[in-house]
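The complex is shown incomplete by one protein chain, all other protein chains being positioned as in the whole.
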Amino acid sequence: MTPIDRAFRLARWGGVVTGAALLGVAGVYVRALVYTPVERFQGPAQKIFYIHVPSAWGALLGFAVTGVLSILYLWVKDRRIDIAAAASAEVGVALSVVLLTTGPIWGKPIWGTWWTWDARLTSTLFLFLLFVGYLVMRGVVVDPGLRSRFSAVIGVMGLVLIPFIHLTVYMFRTLHPAPIVLKPSKPSLPGEMLVTLLTSVAVFTVVYLGFLTQRYALGLIRDLREREAAGDA
Amino acid sequence: MTPDNGAFMVAGYVVAAVILIVYALSLFVRVQGARKR
Partner (left out) sequence: MVGLVRAATVIALKDLSLELRTKTAFASGLVFAVLVLAILFFSRDPTAVASRDIAPGALWVTFTFASILGLNRAFVLEHEQRAMDAILLAPIPRSAIFWGKFAGNLVFVGTIEAVSIPLFVVFYDVAVWPYLPSLLLVIALATVAFVAVGTLFSAIAVRTQYAEMMLPLLLLPFLVPPLVGGVQLTARVLDGRPLSDLGGWLRLIGGFDLAFVTLAALLFPVVLED
């Protein structure tokens, strides 16, 4: 089997995992919407929590993986690591879009405002923007070696940036607390809600893995084709 | 007194589903596109 055939097979496998994960998401939807009790003070809108929090987990996972793979790439210089890092960045960006849209939709009825500059939302916003920049940069740099090295540098820098942004926003916020109508529920979740949340987190992890596999396979295929066209082995 | 904000709930769930489905489709389409020589 040629390398490119293997890559296509990996893409198909990834597709299967993604398909299963999306069915899992449908299951989470049913469980959250129908079988999980409505939160008394926040109302039905609180249920967005079961999608918002797992997508945050997925997005941050994606960006952290990109950061770690970037360090690894700088050490090992295997182009497949770069391809995987870029794949994780794209999936992270996609899941961030879920996070950054469900956040305001949840926030408006609960906190009375579309956006709160709280540490988590703001950190994710800036990471999202950073990794969009990362993907844009990959789009404009033609030389693959240069592209991999630049990406790795940005990935590592981004990884180190995360705690600083979080701390900055936290310090800013403790001086200027935002108007809060109702505190969002995060403390002790009653049993059923906790199960729904944890199930959702697990399902979203599989979503991330499925997307990652497919996107990585796609990256491999494109890389192999590029090298064929350039006359490489 | 539970607030009546079901519309937001629906909006949130629909938006999230759309984004996930669109991204999944983009992956399938891009892989298929790469099959053609």
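A and B label the chains in the order they appear, each numbered from 1.
Note that contacts are C-beta pairs under 8 Å (C-beta built on N, C-alpha and C of every residue); 3 or more make two chains touch, one makes a residue touch a chain.
What you see is a predicted model; the values in this text were computed from it and never measured.
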Touching partners, among the displayed chains, of the absent chain: A
Given A:Leu161, A:Val195 or A:Leu209, the one touching the chain that is not displayed: A:Leu161
Residue touching the undisplayed chain, where the options are A:Leu130, A:Met193, A:Val207 or A:Ile221: A:Leu130
Given A:Val16, A:Val30, A:Met171 or A:Leu194, the one touching the chain that is not displayed: A:Met171
Footprint left on chain A by the chain that the document does not show: 74, 126-127, 129-130, 133-134, 136-137, 140-141, 146, 149-150, 152-154, 156-158, 160-161, 164-165, 167-168, 171-172, 175
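Here is the rule we go by: only the chains that are shown with their structure count from here on.
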Chain B-facing residues of chain A, complex: 8, 11, 14-15, 18, 22, 25, 29, 33, 38, 40-48, 51-52, 55, 94, 97-98, 101-102, 105-106, 108-110, 207, 211, 214-215, 217-218, 221-222, 225
Of all residues in chain B, those that touch chain A in their complex: 2-6, 8-9, 11-13, 15-17, 19-21, 23-24, 27-28, 30-31, 34-35
